[in-house]
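One structure follows; several queries about it will come next.
Missing here: one protein chain of the complex. Every other protein chain is in place.
This part shows chain A:
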Amino acid sequence: CEEKEKYYMKGKLCEDHCILQHSNRLCVVTLAETHPILQDGRAIKSINYQISNGCSRLNNKVSGKSKRGAQFLTDFAPLCRIMCSDDTEYTIYSCIRGRLLEVNENILETPNLLLEKPSTEGYIAVILPKFEESKSITENLLTREEFEAVVSKRSLSQPP
């Protein structure tokens, strides 16, 4: 498997996402290791794919090779909301445009997967970008080097 990592940083709260893109253009949305959920020994209270009254990511039904019926996501589309044991709540975002193929239901049963294996079994969702956009969608994201540069600046600017 050839997969490249690209990083997406949302807001000031360091809600960092990591997008893994396969050479076949498919993207897997995961939490970057710097995401608050993975810090300070937090435990997960609940994961909710119901992002609004009318929309649950669990209702995403995809059929056929062309993935008809898939919910179409924009960069800012929420995928799920995660509530931690210390009552902090975080929204996980799509980060890229494309069709939502699946969300990870394993983490509903076993939330620890998200904490222990955020880059593999603890993934959040799989998104298929449009063929024409397959290269451009990750251009706005940060490479590993750029990401690390921002992270280190962050820790410098944070008060001790």
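Going forward, a contact is a pair of C-beta atoms (placed from the backbone, for glycine too) under 8 Å apart; a residue touches a chain by one contact, two chains touch by 3 or more; residues count from 1.
Keep in mind that, in the parts below, contacts and distances are computed from a predicted model.
S.K.: Which of "tRNA pseudouridine synthase Pus10", "Dolichol-phosphate mannosyltransferase subunit 1", "Cell division cycle associated 4" or "EF-hand domain-containing protein" is the UniProt protein name of the chain not shown?
M.R.: "tRNA pseudouridine synthase Pus10"
S.K.: Looking at A:Ile44, A:Val62, A:Leu108 or A:Val150, which makes contact with the chain not pictured?
M.R.: A:Val62
S.K.: Which one, A:Tyr7, A:Tyr49, A:Tyr90 or A:Tyr123, makes contact with the chain that was left out?
M.R.: Missing-chain contact among the listed residues: A:Tyr123.
S.K.: For the chain that got dropped from the picture, name the residues of chain A it touches.
M.R.: Residues in contact with the chain left out: 1, 22, 24-26, 28, 62-65, 67, 101-102, 104, 106, 113, 117, 120-121, 123, 126, 128.
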